[in-house]
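Single-structure report; data block below.
What you see is the complex with one protein chain gone and the rest in place.
The first chain written gets the first letter, and so on, giving A, B and C; residue counts start at 1 in each chain.
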Amino acid sequence: MRSLYLLFIAVFCALVSCSDTNDEVVIGYVEGLSGPFANIGEVALRHLELEVEAVNRSGNLPGSVRMRILPFDNKTNPQEALLAFRAALDAGVDYVFQGNSSSVATALTDAIAKHNRRNPSNPVIFMNYAALDPALTNEHCEQSHFRFDADVNMKMAALTEYIAVREDIESVYLINQDYSYGQAVATSARSMLKQKRPDLRIAGDDLHPIGRIKDFSPYVAKIKSSGAQAIVTGNWGSDLTLLIKSARQMGVDIDFFTFNVGMTGGVSTIGEAGIERVYQITNWHANINEQTKNNANLYRSRYPDVFEDAYYGSVRRAVRMLEKAMIESDSTSPADVGRALKNMSLTDDTGLVSMREDNHQLLQPLFVSKLVRISAENGLIGVEDVGLGFETVAEIYAEKTRMPTTCQFE
Amino acid sequence: MSEILNKGRLVLWGGVAFLFLLLPFVFSGGFSLSMLSQMGIMVIFALSYNMLLGQTGLLSFGHAVYFGLGAFVTAHAINFVEAGAFGLPISFMPLVGGMTGLLFSLILGFVTTRRPGTPFAMISLGIAEMVAASALMFTTFFGGEGGIVTNRTAGEVILGISYGPQIQVYYLIAVWCFVSMGLMFAITRTPLGRIANAVRDNPERAQFIGYNPTRVRWIMMSLAGFFAGIAGALATINYEIITAEALGLMASGNVVLMAFIGGIGQFWGPMIGAVLVTLLQSALSNFTQAWLLYFGLLFLLIILFSPGGISNLITIHLPVWRAGAVKRLMPSYGFALLTGAITLIGVVGVIELLYRGFLFGGVHVAFTWIVSGLMISIGGFFLRRAIREVKQIWEDLSPELARWG
Amino acid sequence: MGLGDEMISKALSLVDVRKQFGRTKIINGVNLDIVNGERHALIGPNGAGKSTLFNLISGRFPLSSGSISLHGSEITNKEPQVINRLGLSRSFQITNIFPKLTVFENLRCSVFWALGYRYSFFRRVSALRDARESAEQTLAMIGLEDRREKMAGELTYAEQRALEIGITIASGANVILLDEPTAGMSRSETDAAVALISRVTEGKTLLMVEHDMGVVFNIADRISVLVYGEVVATGTPAEIRMNKKVQEAYLGTQLEGDEE
Partner (left out) sequence: MEFFFITLLNSLSYGLLLFMLSSGLTLIFSMMGVLNFAHASFYMLGAYFAYQTGLVFGFWPALFLAPILVGVVGALTERYGLRKVHKFGHVAELLFTFGLAYVIEEVVHLIWGRAPVDYRIPESLNFTLFTLFNTQYPAYRAFMMLVSVGMLISLFLVLTKTRIGMIVQASLTHPDMVQALGHNVPRVFMLVFAGGCALAGLAGVLGGNLFITEPGMAFAVGSIVFVVVVLGGMGSLVGAFIASLLIGAIQTFSVALDLSFLDLTAALGVVIDPDSKWYGGLSITISQTAPVLPYLLMVLMLIVRPRGLMGTRES
């Protein structure tokens, strides 16, 4: 009922153009809350809520102000997102959180930057916790945009560091969704593997239309006949699940290096088919150390009835850095906070994370982890209550993921 | 010079212009202004769609293709202007979109308009699928996931108009919307417009009065593509970004819903639909996550009970109004409204409970369940009676109304 | 151009026209000349192929073989709209109008092409005086002035039949084909229809299919009899009445036909 109340306030404010009061920082959560991707939006909203509650409990913000979340539905559509952004502005939002869908993120980055240029007295900051398009911290970078997840190239750099030491893998197969994100994964995989493992054979490089393949078995047959020992894929959602299930059904014993398997519903639909075979590259998972396990349990105890488990480490980092920036700048105004965020560092549950000044990209350790069965012996925390969890197989230091940038702030 | 410039119509169009002028003063918030701009764009788009469905009888599931292509080409054109490659004021950019829409609908229309009905619907769906798929694949032109970003302030500042502030963009849209509405209305009053109606009603007979139905459909489709392109260009200017979603199947489906909910039988029906649907999508979605469900249910209800859409509901009451019989309908309408509202609240209660129950789990709301259930059953029971009563009065009235036809 | 008087005086000329659907032969080599300005009736028992012949002439169906010319120019297998533009207009046995247009609009649409407005989308119909006057003239002729603004689909059957004829003649085509204009009408309605037909086809060439012999003998200058896809006789009403073959094949067995 709480979220109903929040929604009500949001709309009410949108209609009567009320402005925020001084003792509150309004965080606009502009995310897809209806339609096919609504569940992901809900999950991240709960992460955000948990962190904001923690910040408010500690009460360290200057002038003992509190953070308040206003959710806005962007329907996972760039145009609708801009409408939602207008509504958020009317409601007095100073900080916008968004992450699912790079097309929405691009639209928002651009719209917020234009808004800030046209209304310098009332700037807004965009906290991007999951949109991975490298352009956002390169050619499309903006002063007002900060990214807290690693982008596609950084993740690929980390993943290829790991593949470089896996000498048992002699050939890999690239299969990706045919749109800019999948194409970016394929391109960076090709160039980085060539550099780090010149001996490695790329047995195939397929792009398939996104969300349209029902039966992956022809792809699997092709992969099988190529003799590859591992698959590198940026696929997400059913395109990933179907690929893995199909391979296992046909008895193709092969490693999967993925970006998004831990997303809600991923593990439970892949299930046993993925044990010991599916790897992911992320900035957070539950079984990195005792602290991350604690945080995972916190999430579970705050939301005992929900289906998913903690996933978004970057939401946590975004909120914590926002808090720290407000305390350090002794202000809650986006202009000051933005300056403080620019080169901020923070020790989080996985270690030191720091914001790059030159392109507003967070540098953080990344982890390659493997899907395993959890048991009392290994003491791992499972996800989605199916007896499976992730186990770290490699940690890639933050500096290793620093990429050259073309970003030039105006 | 009689028909268009007659007094009544002049007053009506003047009123519309005045309304366009006045609206931003009433709804001045940033969100309201953006929503009004969106409505203006959708009004053009829905009206252009109705040139196909309502006026020519072509059910298209791919009209957003022309909207989207117009929008993309405009985005590139604005970027060329910014780069100094050529100079066209932003105010006239919609023409670029329009010509793009026209070009593509000329090409695609040539091969698709030979048959109306289901084959046409299927071809349009197939073409829409192909265009949408290519839009994701060809990232050079369509910009990939990020789409094409533009800057509407790229042109020179003319008369203090930079198109920086939203209000200026709103008035640009308002002007184009008004002009497009006028043109599209005028087309219905031309020989082509009338023959399009004839082809819709009876394509075979049209042949025997000298017309080639395929040619008529083709021309109408091209004109519809032109106006869809204008709408697309305005969307580019308004949002300053255009992504592949704009020409996807969802966008095409959306305009079908708009036109049909508003009513395809009257020229102004789709305008109501565009305004209402935009309002529902933007406002209702802020209230509830189940807005898509309500939206779908509304659509089904309209098809089931008023296939002429909302505009038809209004039109059938005109004779009643003229006959001065509104008073006789009032009590039963009031009764139906009351019982309908009760039922609706019950249904909304159940739906919201389900959504929330599954999202946040274990909400113990037995009381709300019972109340909602009671409201549905009691409200529904009386609603049926109310509807029967309304029907009865209509039947009683019909001989009287025939005179006022 | 070498066209003799003989050719010019023929409004419509059918040479060995044949049509078969699958293996079923419907029209078996019809030769028929319709003289300019005459009123010609086509009669014959059910299934003789009268309506099919109309459909062949007006371009609705393609011919299997043979040729048809209109005022000396070839129209074989041309599209219906092309034939119509050459001055041949037809009505249908089953009412074929534009149900969601008003009566007036039905008639006005029928004159646009003939007046040269084609696919124009930059002229206002209200400004087209000639179209309006022409439509109003036809409206008066078919006697539906008081139904002017009514939806054609809401008219009574007899009114729709009148409108059907109105649409057919509105464009001023000089060869008119009427397919059973009085089918399904009462006696008095039929009389009105006959009067209407005589009035509107004044000075034009008329070819009509009709079952009602009263109507046929009342209107027609000449009559052709079609039996099993062949013309067995052509002549004046008096000649046809006397013709033995016709009496055997047609009049003797079945005078009142219903539908083909």
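Note that in this section contacts are C-beta pairs under 8 Å (C-beta built on N, C-alpha and C of every residue); 3 or more make two chains touch, one makes a residue touch a chain.
Computed from a predicted structure; not experimentally measured.
*Asks:* Which shown chains does the chain we cannot see touch?
*Replies:* A, B
*Asks:* Out of B:256, B:310, B:336 or B:376, which residue would touch the omitted chain in the full complex?
*Replies:* B:256
*Asks:* Of A:222, A:342 or A:400, which sits in contact with the chain we cannot see?
*Replies:* A:222
*Asks:* Provide the residue numbers of chain B that touch the chain removed from this figure.
*Replies:* 53, 57, 59, 111-112, 114-115, 117-119, 121-123, 125-127, 129-130, 133-134, 137-140, 249, 253, 256-257, 260, 290, 292-293, 295-297, 299-300, 303-304, 307, 351, 354-355, 358
*Asks:* Could I get the residues of chain A that touch the absent chain, sorted low to high?
*Replies:* 36-39, 178, 206-209, 211-215, 217-219, 221-222, 224-225, 237-238, 241-242, 245, 249-252, 264-265, 268-269, 271, 307-308, 386
Following the convention adopted for this analysis, only the chains that are shown with their structure count from here on.
*Asks:* Considering only chains that satisfy the touch condition with chain A, which of them also satisfy it with chain C?
*Replies:* Chains touching both chain A and chain C: B.
*Asks:* When the C-alpha atoms of chain A and chain C are each averaged to a single point, how far apart are the two points in Å?
*Replies:* 74
*Asks:* What's the distance between the Cα centroids of chain A and chain B, rounded to whole Å?
*Replies:* Once rounded, the distance between the two centres reads 36 Å.
*Asks:* Could you say which residues in chain C touch two or more other chains, in rising order?
*Replies:* Chain C, residues with two or more chain partners: not present.
*Asks:* Using the touch definition from the top, which residues of chain A touch two or more other chains?
*Replies:* none
*Asks:* Okay, in this complex, where on chain B does chain C touch?
*Replies:* 1-4, 186-187, 189-195, 197-198, 200-202, 204-212, 215-216, 219, 223, 405
*Asks:* Where on chain C is chain B touching in the complex?
*Replies:* Listed in rising order, the residues of chain C that touch chain B are 58-60, 79-81, 84-85, 89-90, 92, 96-101, 105-106, 108-110, 112-114, 117-128, 131, 150, 167-168, 170-171.
*Asks:* In the complex formed with chain A, which residues of chain B make contact?
*Replies:* 28-35, 38, 133, 136-137, 139, 143-147, 149, 151, 164-166, 235, 239-241, 243-246, 281-283, 285-292, 352, 356, 359-363
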